[in-house]
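Shown here: the complex without one of its protein chains, the others still in place.
Let's look at chain A:
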Amino acid sequence: MHNSVGNTARLLGAALRALLVLTVVTGVLYPLAVTGVAQGLFPGKANGSEIEDASGRVVGSSLIGQRYDLPLKKGEETPAPDLKWFQPRPANGLGTNSVNTQYALILSGATNRSGEDGALHNPRTGKAYCPEKPAEGTLCAQVLDARAAVIKDNSVPGHEVKPADIPADAVTSSGSGLDPHISPAYAELQVRRVAEKNGLPVARVERLVQEHTDGRILGFLGEPRVNVLELNVALRELVAGK
């Protein structure tokens, strides 16, 4: 009995020492070495890919999506989008600062809503469908609301946006809630509105979007996309210099 207790204690001692030694190797030396190399070779990227505008002011990260909203008015719960600027994807899942109240850190997160969320079943066909007025907060409602807003915001006199023209990314939230990109189709859809609000020719804004459209990496990786922050930075310069 005494012997087995002693053996167990010895074994746990060895286990603890193994953990501590490996913690030094993988938890201290390894991250420090990688940080050293990363800061030496790619300092910009290792520190968050910050981008500056023409005046040299940091305006965020090219990797982190931002909101382009008007200041919150009295009585409003969520601010209205500032339609002068290209708008990002909806971010219904982006949480608030729910865990730690010390900071107002940006928090990443998705809605986690299913494709059935808010749907009703048609007893005749057995199929599920989104009703015209789905329960508030459900994915059916979020998509319907986003679609109505996209149509309302982007329809200019003589050009009505049709539901069929709206790409999926314009009405859905991303996984991180910080998606820095929109699809070229969604950027294209916003061109007329942005041109009108900024008093620019449509063709000029169209060219700006094309200049900021990235193709697939190596031609086949990922999807074509437009970085909204970079596009808006270029747009601001264009407006200032017109």
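Convention: a residue touches a chain if its C-beta (ideal position, glycine included) is under 8 Å from a C-beta of that chain, and two chains touch if they have at least 3 such contacts; residues count from 1.
As a working rule, contacts and distances are computed from a predicted model.
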Message = Leaving aside the chains you can see, what is the UniProt protein name of the one that's missing? Options: "Simple sugar transport system permease protein", "Chemotaxis protein CheA", "Potassium-transporting ATPase potassium-binding subunit" or "Cytochrome bc1 complex cytochrome b subunit".
response = "Potassium-transporting ATPase potassium-binding subunit"
Note = Missing-chain contact among A:G6, A:G27 or A:P201 belongs to A:G27
Among A:I64, A:L83, A:I151 or A:V202, the residue in touch with the chain that has been omitted = A:I64
Message = By the contact criterion defined above, which parts of chain A meet the unshown chain? Give residue numbers in ascending order.
response = 8, 11-23, 25-28, 30-31, 33-35, 37-39, 41-42, 45-50, 53, 57-61, 63-64, 66-69, 82, 85, 89, 93, 95, 97-100, 102-119, 121, 126-130, 138-140, 142-144, 147, 166-169, 171-183, 216-223, 225, 229, 232-233, 236
